[in-house]
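Only one protein chain is missing from this complex, and each of the others stays in its spot.
The letters A, B, C, D, E, F and G name the chains in turn, as written, and every chain counts its residues from 1.
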C-alpha cells in the first residue's frame, strides 16, 4: 500500500487538494460501468488480475467489460464462455478460445512459466474440468502436465505415472462418481493436492455431491477442495502456490 | 413347497378336514406372541432362520421371543444387542456374547464352515461393524479372514495383503469417511465385493452418508452395497453366496 | 500374478535388461490414448474385461477406444450408448445395438452361458433398466430369465411366478417409487437379491432416492444394492456370482 | 353455525346490546390463559374436542390447561405425555395413563364405540406408535383391532391375518425401515389405508424419512400419509372416517 | 374370496382336476402381456379396477394394455397421459380426454354418483392437480364440487365459501408454496382432509417439498397426505371413503 | 373495518335486509372468476393491492384477471411475466413491460414516491433479481437507488459507495454464491437489510440454497430474508417499511 | 463519520502526528482481548451496540468481555445464556436474567420506549423464542405486546385478537410445525411481518426446516424471515424498523 502513503503525504504537503486526493485514490481502485464495476486494482492487491465469468452475463456485457478492462491489463481471462461470447470477442487482438475448457484468454504480453502443476483425471469425462484448470494455471504462469484417465478401477495406470506425478509442485485431481482418486493420490505424494469433484456420474452421484463429500472426507491429509466442476478455482490456487514457491 | 402339496392331497382324500387342513398349514408358518410373530418357516423358505434385532425391543421381549423360538431352531442370532439384553439371556444354554460385534449367538448345534469370506476395514474405527459381519458370516456357515486397517492413506498395506484378499469367495469392505477402499479393492479382485459404509468420520461425512454415496458410485463394477453400519446384512448375504457356491 | 514372477526371474537370470523388464511389465497393463488409458489387463485381474461407458465421451472417442481395445479383447461391452454412438460403431464386425438397454455389444467370440439370473421389475417403466442388467449378465456368461411388471399392487402376480423366480442363482429386482418389491421378493427366496432402485416415479420419489432408501433399509436380509438405474452394475455382479458358483 | 344466527337475530330484535352480542359470541370461542388459548369451540366446529400435546409444555402448564378445559369438556386427551406430566395430573378424576402410547386420557363420560379400525405394525419396534393410534381412535369412538409384527420379511403372517384385516373400515399401518407393508396391505384391501412411517431403523433410514418416502410413493393407490411416528394423527383421522360412515 | 372357496370345493368334489383348479384360479387373477401384467382381479379385491399410468410407457404399450383390459372392465382410467397417448387411443369407443387433468377415461357403462368430495385450491396454478383429483373421484363414483383460488393471502374468500366446503364428505386441498391452506381448512371442518402438496412455487419451495412438509406437519389434526402433485391419489382415496360411507 | 360497522348499523336500523347486508359485505371482498378469485379488498386491508404472479397461469387467464381487476384498481403489478404475457396485455392503456425485471406494470394513476430504498447486487448476474425488487418498490411508492456489482471480492467498491448506501431507509442486497455481502453490508449500516439470495452460481451453490443459508446465518444482526430470487418480495416489504416511516 | 474527518483535519493542521492519528482512529474502533475483539464502535456505526452471544464461550470469557465492554456502553445484552453464565455475572450492577428468553441484560441507563412490536406465537411451545424476541426489542427501545397461542387450528383466536395485532408497527410471528400462521397473519395486516420459524414439532418438521420453508414460501407478501429459533434476530430488526419510524 506504498502508493496510498505517498498520496497521503503529498496531500499533507499541500501538493494535492482534498478532492484531488480522493479522486487519485479512487481511480486506482475500480472502473464503474454501472452493471459491472471492474476491480482494476486486483492484480496489485492479489497478484493476479480479476477474471471474468461469462455465465450470467450477456455477450455484449462481456465485450464491454473486456474492452474497458484492456485499458488496465494486458492479459484477460474469461471463464465459462460459450461460443456466443467468443463470437462477440473474436476481433479482439490476442484472443484465443479454448473450447473444451470453455475459456477465452486474451494475451497481449507473454508470461514466463515456472514450476509444475500436475493435473490428473479419473476418467475421460472429467477432461473438460481438467482443461479449465490447466488453461487457468498456465495463464497465471505455471507449467502444466496433464495425465488423464487413471482412475482406481485400473490402479496400475496411476502407479505407472507416479514418478511423473510426484514431480508436481501442486497436484490437481479431477474426479467424479466416488472420487476415490483424491485419497489414493494424496496418500502417495508429498505435494499439496487440490481436489476438484466433477459432476460426472448419475443417480446417487447427485450431480457431483457424492464426489464433493469424498473430497471433504479424504482419509489422507494434504487435500483441499474446490466447488464441483470448478477447474478454474483449482488452477488459480495452484498457480498461486507455484508463485509463492518461485517468487 | 412339497409339504403343501402333500397336505392338500391328504385333504382331498378326506384324511384331513377343511379346518384341520388350514391349521396344519398355519402351524408350519409362524408362532404368534401378539407383540411378535416369529417366522418359524423362514429357514425352510430362505435357507437361514430368522434373526432377532434387539434394538427397539425390551430385554424381556427378546427373552420371550428367544425362548419360544428355541422350540423351532437350534441356533439363534440376536443382533444390535447391548449388555442388558445379554443379562436377560445369559442363562440360556449355548449363549455367547460377542461384545464388539454387539451380537448374541445361541448355538446348540455345530455348523460346518465352508468357503471364505474376507472382511477388510479401512481403519481401526470400522472394526465393530466388521466384527458384526464376521460373526454373522461364521454363524451362517462361512469361514472368515479378518484384515483390518488397510485404508488407502497407506495403500501398500492393501497391496501387501492382496494375495490373501484374493482368496476370498466374497469380499466385505467396511469403510467410512470417503470410503475410497471400495473402488480400490474391487478394481483388484475377481470376487464380488459387498461394501459396508460406516459412520466413522465427522462433519461432512454426514453420519456415513458420504461413505454410502461412495459405495453407490464406485467406478469399479462388481460392488453391491448395504445400509450404513449394517455389518449383519453384509455377513448374511456373503454367507448366502458362499452357500450357493458350495451347496 | 505368475507372469510377473516369470519376468522378474528372467530379469534376474539376465535374460531381460532392466529397461526391457519395465517395458514388458508395462505393456501388459494398459494402452495409452492420452484421453483414455484402456485397462488391457483387467480381464486377467478381474475375470471380466473393462466395460466402456459411452456417456461423457464423444462418439469419436468411443470409436477410437473400441478400435484400440479390439487388439486385446474379442468381446467388448459399451453401456449408456445412444444412437450417435451406435452410428460411429456400426461398421465394426460383430456389433449389436440393444436399443432399450442402451447397450452396444461387440461379440467376435461366443461365450458359453451358465447358471441363471432372474430379473424382475415392479412395473413396465422399469424395463429399460432391467434390460441393461439382462444384456450385461448375458454378455458375461449367465443365462437370464425376465419377469416383468409384478409389483406388489397386485402381489398374486408375484406369487404366480414364484416357482420360476426361485430357480435363479441370483435375483435382480428393478423397482422405483416405494420399491416394496425388494423386501417382498427377498423374504420369499433363498438366492441373494440385487436391488436396483429406478428413477420411475415423481414428486417425493426424488429421482429414485425413495427407492434407493427402500433398497438400503429392506426388512428382509439377503439384499445388496447398486446405484439408481444401474442395471449394468447389477448384471455385472450377478454374472460374477454365477461365475463363482459354476467355475 | 345456527347459534351465531340466533345471537345475531336476538341482537337485531334488541334483546342483546352490541357489546353483549360481541361477548356472547366470544365466550363461545376460546378460554384465554395467556400462555395458552383453549379452543373451547372446537368440538362444535370439528366434531372432536381439542387435544393437548404435552411436549413443549411444562407439567404445570398442562395441568392448568386441563383444569380449565374440564369446565367445557368431559373427556380430554393428552398426547406425548411423559411420567412427569402424569404425576401432575394423577389426582384428576377419570385420568388414565397409557404408558406405551404416551397418552393420558381423562374420561368422565363413556363414549359408545362404533365401526372398526384395524391397526397393523411391521415389527415389534413400531408398537408404541401403533398404540398411540389405537388409544386415540378408541378415545374418539372407534373400535380397534391390533395386529402386530406382520412385516413382509415373513409375508405369510400378513396373509394369515388378511381376513381379519379386511374387516376394518379403515386400516392404519405403522412401519419403519423400507415400510414395504404400506403398498402390500393397500394392494389387498378395499378400505382406505393410513400410513404411519416410524423412525425404527438406523443409518439410511434417516430417522424415518426412508419410510416416509415409501409411504408417499406407494405403488398401490388408496393410501394417505401422516407425519413420522404420528400415531395420534392416524388414529384421529381414522376415527373421523368411522364417524362419517356411522353417523 | 367366495369364488376361491367354490373352486376349491368343486375341486374336492372331483368336478375339477388339480390342473384345472390351478388354471381356474390363475385366470381370475391377471392377464400377461409380458411387458405388463394386467391385474384383472383388482376390482374384485379392492373395489376399484386397476388404473393405468401412461408416464413411462409408450403410446403403443398403453394401447395394447387398454385393448386387453377392455375384455375385463367396462371403464378404464389412464393418468398422466399426454396428447400422444390420446392419439393412440382416440378411436376406442367411450374415450374422453381431460386435457387439463392429463387423464383419459374410457367409459362404456355409466356409474351412479354419490356423496360429495369438495376440491379446493390455494391458487390458479394448482388447478391441473385439482382437476386430476376431480376427474378421478368422479370416475370412481363421487360427486365433486370445485372451489379454486381461495388461498390464505385473502382468507375471506375461504370463509365466504365455508358453508359450501363443510358439505363435503371428504375435502381435498391442493396447495403449493407454504401450503398454509391445509391447516386452515382442517381447523374449520368436520370432514377428513386429504392434502395434495403441489409443485407450484420456486426457489426454496424445492419442487413442492416445502408444501409437502407443511402437509405432514399441520397443526390441525384430521389431515392425511399424498405425494406431490398426486391429484389422482387424492381423488382415489376420497372416492374410497365416499364408497365406505354410502355402501 | 369501519365500513363493516356501518353496514351492520344500517342493517340494524332496517335500512338493509339480511340478504342485502350479506351481499354488501361480500361484494367488498373479492371478484370470482372461478379459476381465480381476485382479492379486491386487499389494498383496503393491507395498504397495497393484490399482485398477479403470471407464472403458472396462461396469458389468457392473466388477461382476464387484469381486465376484471381494473374495475377495482388503477394500478396493477404482474410479476414473473414473459413475453407472451406481455403480448396478451400490450393493448391495455398504461401498460409497461420491464423486461429485465420480468414485470408488467399497468399505471393509470401516478403515485408519489417517498423515502429511499437502496438496492445492491454482489455481481452482474444478480441484476435481474435486483431489478424485480427495484420496479416493485417504485411501483409501491418508494424511491430507489441501484448500486450493482460491488461484491466482496473487491470490497473497496463497497466502501466507496458506503456513504450512498447509508442514505437508504431500507437496504436490499441481492447476492448468490456464498453471498458474503449480506453480513458485510449489514455490519456497516443502521438501516434494516433485506437479503435476497439469488440462484447465480453452480455446483455446490445448489440453485441458491448456499446463498439462502448464508442469508439465514448472517453474523451481523439486522438482516431478514426472502425466498431465493424473490426480488418482488424484497421490494414489497421494503416499500411497506418506507410507507410506515413516511405515513 | 464526522469524527474521522475531524481527526484527519487535525492531523493536517499538525495538531496530531501520524502515529497519534492512527492510534486515535484505532482506539475508537475495538478493544482487543485476544480471544475476543469487542466492537466498541458498533453503536456509532449501526445505532445499536454489539450483542454478546454466550453460546460457544466459557462463562469466564463472557464475564471478561462484559467487564471490558462496560467501559464503553451502559447497557449490554447477552443472548443464549444459561444459568452458569448468569452465575458468573450476577454481581454486575444492573444485571437481570430473563430465564425463559435465555437473555441476560445489563441496564445502567434507562431507555425510552417507542412504537409497538406485536409478538405472536402459534403455540405454547414457541413462547421461549417469542420471549427472546420480546426482551430484545424492549432492550433496544420498542414497546412490545405479546399474544401467544393463536395458531390456525383455532383461527377465531387470531381474528379475535386482530384489532390488537393491527396496532403493531412491526409484527413478529413465531411458529413451528407447518407455520401456517405466517401467511395468514401477513394476509390480514398492513405492517411488515418478521417470521421466526421455531423448532417445535417432530419427525418431518426436521428441527424447524419445515417451518423455515413455509416462512420462505408465504403466499402473502410482506414477510421476511430470520433463522430457526432466532428470536433475537427478529427482535433486533423489529426494533431497528421502529427506530427508523420514530427517529
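Of note:
To be clear about the criterion, contacts are C-beta pairs under 8 Å (C-beta built on N, C-alpha and C of every residue); 3 or more make two chains touch, one makes a residue touch a chain.
Bear in mind that the values here come from a model prediction, so they are computed numbers and not experimental data.
Note on the undisplayed chain: of the listed residues A:7, A:38 or A:51, the one touching it is A:51.
Touch with the chain that is not drawn comes from one residue among F:141, F:168, F:203 or F:235, which is F:203.
Considering the whole complex, the residue from F:128, F:141 or F:154 that touches the absent chain is F:154. Of the residues in chain F, those that touch the hidden partner chain are 122-123, 151-155, 177-184, 186-188, 201, 203-206, 209-211, 213-220. One chain of the complex is left out; on chain A, the residues touching it are 45-48, 51, 169, 187-192, 194, 212, 216-217, 221-228, 232-234, 236-237, 240-241, 244-245.
Residues of chain G in contact with the chain left out of this view: 26, 29-30, 34-37, 39, 41-42, 50, 55-57, 61, 197, 199, 207-209, 212, 227-230.
In this section, only the chains that are shown with their structure count from here on.
Chain D and chain E, compared by their mean Cα positions, are separated by 25 Å.
For chain C, residues that reach two or more other chains under the stated contact definition are 123, 153-154, 187-188, 203-205, 209, 212, 216-217, 227-228.
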